[in-house]
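A quick write-up on the structure given underneath.
All protein chains of the complex are present and in place, except for one that has been dropped.
Per-chain residue numbering starts at 1, and chain names A, B and C are given in the order in which the chains are listed.
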Amino acid sequence: MTVPKTALKVGLIGTGYMGKCHALAYRNVKAIFGDVPDLGLEMLCELPLDKAASFADQFGFSRHTDDWKALVNDPAIDIVSITTPNKFHKEMALDAIKAGKHVWCEKPLALTLEDAIEMTETAEKSGVKTQVGYNYLKNPIIQEAKRLIEEGAIGRLLHFRGVVDEDYQADPNLPWTWRATKADAGLGTLGDLGCHLISVAYELVGPIESLIADMQTVYPTRPMPDGNGVGNVENEDIASALLRFENGITGTFSSSRSAWGRKNHLIWEIHGDKGMLSFTQERFNELKLYQNEGPACGQGFKTILAGPTHAPYQNFCPAAGHGLGFNELKVIELAGFLQAIAGDEAAQPDFKAALEFEKVIHAIARASDNGNREVINP
Amino acid sequence: MTVPKTALKVGLIGTGYMGKCHALAYRNVKAIFGDVPDLGLEMLCELPLDKAASFADQFGFSRHTDDWKALVNDPAIDIVSITTPNKFHKEMALDAIKAGKHVWCEKPLALTLEDAIEMTETAEKSGVKTQVGYNYLKNPIIQEAKRLIEEGAIGRLLHFRGVVDEDYQADPNLPWTWRATKADAGLGTLGDLGCHLISVAYELVGPIESLIADMQTVYPTRPMPDGNGVGNVENEDIASALLRFENGITGTFSSSRSAWGRKNHLIWEIHGDKGMLSFTQERFNELKLYQNEGPACGQGFKTILAGPTHAPYQNFCPAAGHGLGFNELKVIELAGFLQAIAGDEAAQPDFKAALEFEKVIHAIARASDNGNREVINP
Amino acid sequence: MTVPKTALKVGLIGTGYMGKCHALAYRNVKAIFGDVPDLGLEMLCELPLDKAASFADQFGFSRHTDDWKALVNDPAIDIVSITTPNKFHKEMALDAIKAGKHVWCEKPLALTLEDAIEMTETAEKSGVKTQVGYNYLKNPIIQEAKRLIEEGAIGRLLHFRGVVDEDYQADPNLPWTWRATKADAGLGTLGDLGCHLISVAYELVGPIESLIADMQTVYPTRPMPDGNGVGNVENEDIASALLRFENGITGTFSSSRSAWGRKNHLIWEIHGDKGMLSFTQERFNELKLYQNEGPACGQGFKTILAGPTHAPYQNFCPAAGHGLGFNELKVIELAGFLQAIAGDEAAQPDFKAALEFEKVIHAIARASDNGNREVINP
Partner (left out) sequence: MTVPKTALKVGLIGTGYMGKCHALAYRNVKAIFGDVPDLGLEMLCELPLDKAASFADQFGFSRHTDDWKALVNDPAIDIVSITTPNKFHKEMALDAIKAGKHVWCEKPLALTLEDAIEMTETAEKSGVKTQVGYNYLKNPIIQEAKRLIEEGAIGRLLHFRGVVDEDYQADPNLPWTWRATKADAGLGTLGDLGCHLISVAYELVGPIESLIADMQTVYPTRPMPDGNGVGNVENEDIASALLRFENGITGTFSSSRSAWGRKNHLIWEIHGDKGMLSFTQERFNELKLYQNEGPACGQGFKTILAGPTHAPYQNFCPAAGHGLGFNELKVIELAGFLQAIAGDEAAQPDFKAALEFEKVIHAIARASDNGNREVINP
């Protein structure tokens, strides 16, 4: 991986789950990859101001602010990371692009497809580079799967199956929050989890042509936090779809945010006419491969452990089977973004590519609502 | 399990995969369960006659024939096992019922839904007992799953997911056979595999109300056995559906007969508001259970190994984890059939219950063809 | 597998865990394998007489008795199965051999090495065939492992590791029984479990030359069943040894009867200079194989599911991955015994071969007691 040598200054908005993850990536990317520019951790934005100060100290940022508009318009800053709750992505991204900053935005782009389209159109017209945080694509073993598919290890593709489940909304006694509203959260499991699975489907199989779908809110109300009555849950807990890809194959999609025991259960399998690949994110340093090769008595699924022969694993560790962590995928993602900034290619996925993923989750919601086959790009 | 004491004479039609499996069950059921009637292995039917003679000797049947009509009408015979290719089930079953025999028929009942309905109506009007070979339901660990669900171990049910895949049609170079025709084979993966999964869904969750579906023939032609050209494949290799159950929950169904590496990959998971159950048939002596009990730091999926506390495992072996085999599930199935014959209850599943499973697979085919939501029992 | 055509009459002593297992094997072997002689289930022995009558009826034996001496001396009987508690094996086997019967005896042969030697010497001088119930060797996937080793799939052997654990003595509150005494039970975990693991080591690696060992009784006393005080446990709960094989490789041996959660945890791995094999009995239809072949990025452990290409699996089922059961291994064992009876070869393992396994478990006990390296055949 060749990455640029020009120093770049970073502004980070948000210090939660993904904010910290971005901060760690910025701190590590050069130490891991070597051949990247010096990054200046210039400014951090959080609310309130003393929290911003504290996190700037912890993460090693030079300056801090409680005003994100100040950050995105600060002339010293080259790259803006947006890691706030999803409903703020659009305004921040538009302003940052307008200010000429490269933008690394967490997924999904926006609460509505219209907003995501607007963000993408703005980005496309600008000269800046963008990237959306589909970090699971950066897993070396996923890239190995892609390489295996491309070299024909499983032959012609026949079918795709994918599931992405977690249990953060499995408990019926969890109180109502803004996550239950369309206004503040948009989609439910589709936006939080489903788009990750779609991103993998696009990476390994290709674009989706159309789909039919069904979804359900299994907890239509939740107790209000103050103990007084219940609030309505406006978005879906579970969503399922039957996919047709542009290349002619079919597939299935399933997602639930209410699946007890599933912590990061993004699993998929790809059927080919010579073999099969399968994967589960909870053991994301492993890939399973079956090939119809040699006598039947010796065939079986092979468990391949990620190692230094699966680039860029070797930048993290020279020994196979020692295991990358979730946070380290983000470092790979950042290295790709820096490479894109230095070169002529788009980052993968940029706003434009990510918009395609988000078209699919919104199409699933529409298809479920209207009972029709929805075409992704009519 | 209480089973009857009256001696019964058996006629077996067919000596292939399932014919042998029935023969072993007849030979073993009393030795395993004790409290069942003596069975007389009276007559075996196969073509040609010398093959019938040979298998009668091997399986321990007193008489043999190449004329199934002679068998089903033989006055000495009480029970008829039908294990021939599916297209013969209907005529054999109707004649056997007409002759007053109890009928144990392999799945699916028939190639078309109309035929299955006719068989069921005839059976319902007769006084005989029937049973259809949905052997996976008889697995002690599946019955333990049912018991756990009924006692509330995973709370209110929220969702079902099921897959049933094999690879017997995965090789694109396999020659064309009668299996590819609607006239001789009826449905494809739905009839061979899919109905098994539906039987499990009914056993553990309940009846399906309606569904939408999509299916595909990934190998639309196959080379003719004589090397001259190709033949058309008329039935589906892959079928997928989104299910709504009568109890209000949703689910997914997937099946492929062209899934490399899958040998008996019938897997399912059932989501509840207090936990989850999951299972895979390739390790069918294991059940996985997650429960939201105790502190989060100690929660996880528990792997329960089948043992003597999961009736009727103890009839086979007093030691847990030693493992039942595929053939042994058929012995349990037979014990249930003998119990039904001796008593007032129907066997599980009899023709009537099995018809419900088969309505679903035909509805999947229709929904895929017409693009509409199909209701199982309009 | 070629097996004889002469009819043989069977006498079975014992109707417990292994008695039932033998009975099922006798009932099934011809139906499974075809090419074996008719077996007459002639006489069954159990105490008291009415229990003998009841089990003779259940298992399909023509006659019954409560006098094992009558059975072993009955002129009609050709084969005697000995499935009683271990302390009775010697006297029954010696008498049966003296009476000219072929003897199928459960493992271990005897409580002491001296008794096992006497049994073996008597058997060797006689003209009868013997077999000892090391059923795990008969697993098709174990034989596939043997074939793979012989064809060089893992290259020159380097090392062996084996464990065999169960939890039937894990509960400290289990009352004292005769199993705790040297007089009635002989060895502890070594006799119950350990000899099975040694049998696998001999089958796949070869004879053991010498060893050092350490063992422990972790529950030195157990509560008496009547609630009055405790009884001493005289034999070992846990035994461990470091092995040197005659072919120059080393290995490890571990066994516990007090290992919570382990139901049939007989696991082993064999290291070679080109690859590795590993296995666990709780999933005994699976074999794992790693081979140093092809580029490192594609290497991994392959999980091979037992199927019809692993003889004689195909006699039970034509479909891979459907799974044999514990009881079915005994049918394979019996087929081999019948083949030995009909031919010139010894059964595997006969008393002579089994004696070698038992020399090892007694050597482990001695080495642990005296702290020295014990040579198996000095």
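Operating definition for what follows: a residue touches a chain if its C-beta (ideal position, glycine included) is under 8 Å from a C-beta of that chain, and two chains touch if they have at least 3 such contacts.
Since the model is a prediction, treat every value here as computed from it, not as a measurement.
Chemist: Could you tell which one of C:28, C:120, C:254 or C:315 touches the chain left off the display?
Modeler: Residue touching the chain left out of view: C:254.
Chemist: Pick from B:75, B:127, B:229 or B:295: which residue touches the chain that isn't shown?
Modeler: Within the whole complex, the residue contacting the unshown chain is B:295.
Chemist: I'm checking contacts with the chain that's been left out. Which of A:68, A:219, A:284 or A:357 qualifies?
Modeler: Reading the full complex, the residue touching the unseen chain is A:284.
Chemist: Can you list where subunit C touches the absent chain?
Modeler: Against the left-out chain, subunit C lists 154, 158-159, 161, 163, 170-172, 212-216, 218-219, 237-238, 240-242, 244, 249-250, 252, 254, 256, 258-262, 271-276, 290-292, 299-301, 371, 373.
Chemist: Even though one chain is hidden, which residues of subunit B still touch it in the full complex?
Modeler: 144, 148, 289, 295-305, 307, 309-310, 320
Chemist: Spell out the interface residues on subunit A facing the chain that's missing from view.
Modeler: That gives, for subunit A, the contact residues 17, 20-21, 23-24, 27-28, 30-32, 34, 54, 58-60, 166, 168, 262-265, 282-284, 305, 307, 316-328.
In this section, only the chains that are shown with their structure count from here on.
Chemist: Where the centre means the average of the CA atoms, what chain is farthest from subunit B?
Modeler: Most remote chain from subunit B, centroid-wise, comes out as A.
Chemist: Quick one: report the Å distance separating subunit B from subunit C, using the average Cα coordinate of each chain.
Modeler: Each chain's C-alpha centroid was found; their separation is 34 Å.
Chemist: Nearest whole angstrom, what separates the Cα centre of subunit A from the Cα centre of subunit C?
Modeler: So the centroids are 54 Å from each other.
Chemist: Could you state the distance in Å from the CA-based centre of subunit A to that of subunit B?
Modeler: Each chain reduced to its C-alpha mean, subunit A and subunit B end up 41 Å apart.
Chemist: So which bits of subunit A are touching at least two other chains?
Modeler: Residue numbers touching two or more other chains: 299-301.
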